[in-house]
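A single protein chain has been omitted from the complex, and every remaining protein chain is retained in its original position.
Labels run A and B following the written order; every chain starts at residue 1.
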Amino acid sequence: MLNNFQEFYNIIPILLIGAGFLISLLIEMYFKKSDVILPWFTILIFLAAGFHALYAVNSVSVIFQNMLATGGIVNIFYIIFTFGAAIVALLSIDYIKKYGTYFGEYYILLQTSILGMMLMAGAKDLFMIFLGLELMSVSFYSLAGLNRKRLKANEASLKYFLLGAFATGFIVYGIALIYGTVHSTSIDMIASRFYELSSDKLFIAGILLFLIGFSFKIAAFPFHMWVPDVYEGSPTTIAGLFSTGGKAAAFSAIIVTLGVLFTGRIGNILMPYLAVISVLSMFYGSIVAISQDNIKRMLAYSSISHAGYLLIGLAAGNSFGVAGVIFYLASYTFMNLGAFGIVALIEGKDESNLTLKSFSGLASRYPLLAALFSIIMFSLAGIPPFAGFFGKYYVFIAAIKSNLTWLAILGVLSSVISVYFYLRIVVLMYFKDAETDLKIDVSKTGLAAVIISVLLVIIIGIAPGTIIDLIAFFFK
Amino acid sequence: MLVQYIPVFLVIAVAIVFAVATVFSSEIFGPKRPTQAKLSTYESGMKPVGTTHERMSVKYYLVAMFFIIFDLEVIFIYPWAVQFKKLYIENGISVFVSMVIFLVVLELGYLYAYKKGGFKWD
Partner (left out) sequence: MSLQLILFILFGTISAISSVLMITRTNALISALFLILNFAGLSGLYLTLNAQFIAVTQVIVYAGAIMVLFLFVIMLLKPEHEKYFSHQPKLKIFAFFIAFIVFIQLVFMIFVSHPSQGNNANVAASVKAGTIEEIGKQLYTNYVLPFEAAGYLLLAATIGAIVLAKKKFE
């Protein structure tokens, strides 16, 4: 258990969400006005945990008998998860009523999924990785199918569950093989014996299976089949969470478990695998996104291609690349949540207004929404001075430093392709006449959430140097 | 080690022999005078309709789910109960607290299921 006050202090973000989740359950059961209290309580919990993680970012320690790490990059991941989830909760207040029946469980499951992500990011043992992953995934499966009257939501939930469980099977098999060769599930033990075992075929098979399982979770190319259908069928805000929090959590698990590969002390033996699926996902996502008419499907394919860019950072295999990946995840989280937020604002009842048509001529009627959406699209396309540009820049630079210039060039090529479908929406909004009679009541909380995420995108874009220095400082 | 399980295996063997013997002895020793009416599914004369594969209600699924969850809870309590005295002397109150937290978390789930009518048959 916890030995002293300092350890207790370091673990406060997890304790806050763990206790807040139980209190939310009580609120949902006993308060009549739970639909008013619960969202704000959830946001409060997330913000408290996030700000604590930000404040205690320096207190690096390992607690619970070498089970959980705190401080450093773990806290940076906590910040990404909690602030992202707070934005999702703020977006959901009005959206979830528009979407269908209100369930308090929406916010409760949101909290459990974030708790699972935090356990994954802080894990020091493969048990914690697995439990965190399951906690996150179980909440995600239920969140995807929350509205049981919609066939598409049911389909999304079932598809996500079946493929997610399949992926978890890979991960568990990988963990079993790793345990069989290392004789321990401790990540420190794996790291210290990695070099000596890197010629052991079973160990490498275990690591590869582990990576394949997580490739499902990050939505990389050959394992992406679930992504478009799940994003299309689940509530838009939740699809935003899948594409940001879920992806960030899976990357955190890879970075935490295989961190020793990316410090440059031993060669990155997994580079071929990471580079190949990275190139495949970048191009597949960018090219297929062009032909999409449904905006949620388009964002799903864009999420696949972003998984490719993120994998470049891991393939580079130096500490600079990992810092770039974490920076990219932070900026991607806020810009993608902004994108899904605007889609959630514009979406009408019964999944209307989701085609690209409904965005044409938006600038003349809702100039603020159009301006915000343009900023997000510029950022997603990687156009300076927004956060998305610097994310790609750091990742590509890391690849060049590791003599993977061809990978960086392919990454730039793929971003050029992706500019087409991102900027097509901007063109539609500003230079086309309205094709549909779009009438929406813009929800104030939702708009606030989108504005906050756009502001964060701009702030990260203004001061990328300090943030990347902070991350690189902790990843040493 | 394994020798101490021999009584268990013996009981299992006796159970299997008994089950097989009862099933087949009635088959061997019972008198058989089949007629057309006796061989029909319902001897009362009702005609069987459709298949036996009727789709069951999703309510049963919830029952099974609760069964698994609380079954697992018991599995976790079992080693704790066996080892509690020794662990309490070695580690102090923290062993007790960890189980209390676990139980509070799970009983809250029970309370939630009760409040939401998870145990009602409607």
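Annotations for the structure displayed:
The rule is short, and it goes like this: a residue touches a chain if its C-beta (ideal position, glycine included) is under 8 Å from a C-beta of that chain, and two chains touch if they have at least 3 such contacts.
Predicted model, so just to flag it, every value in this text is computed and none were measured.
Summary of contacts with the chain left out: across A:91, A:146 or A:163, the touching residue is A:146.
Touch with the chain that is not drawn comes from one residue among A:23, A:36, A:165 or A:202, which is A:202.
Only one of A:115, A:253 or A:428 touches the absent chain when the whole complex is considered: A:115.
Where subunit A meets the missing chain, the touching residues are 1, 18, 21, 25, 64-65, 67-68, 103, 105, 108-109, 112, 115, 119, 125, 127-128, 131-132, 134-135, 138-139, 141-142, 145-146, 148, 157, 180-181, 183, 200-202, 205.
One chain of the complex is left out; on subunit B, the residues touching it are 1-3, 5, 9, 51, 53-69, 71-73, 75-76, 78-80, 82-84, 86-87, 90-91, 94-95, 98-99, 101-102, 105-106, 108-110, 112-113, 116-118, 122.
Methods note: only the chains that are shown with their structure count from here on.
One simple way to say how far apart two chains are is to compare their mean CA positions; for subunit A and subunit B this gives 40 Å. Interface of subunit A with subunit B (complex): residues 1, 22, 25-26, 28-29.
Across the complex, subunit A is touched by residues 91, 94, 97-98, 104-105, 108, 111-112, 115 of subunit B.
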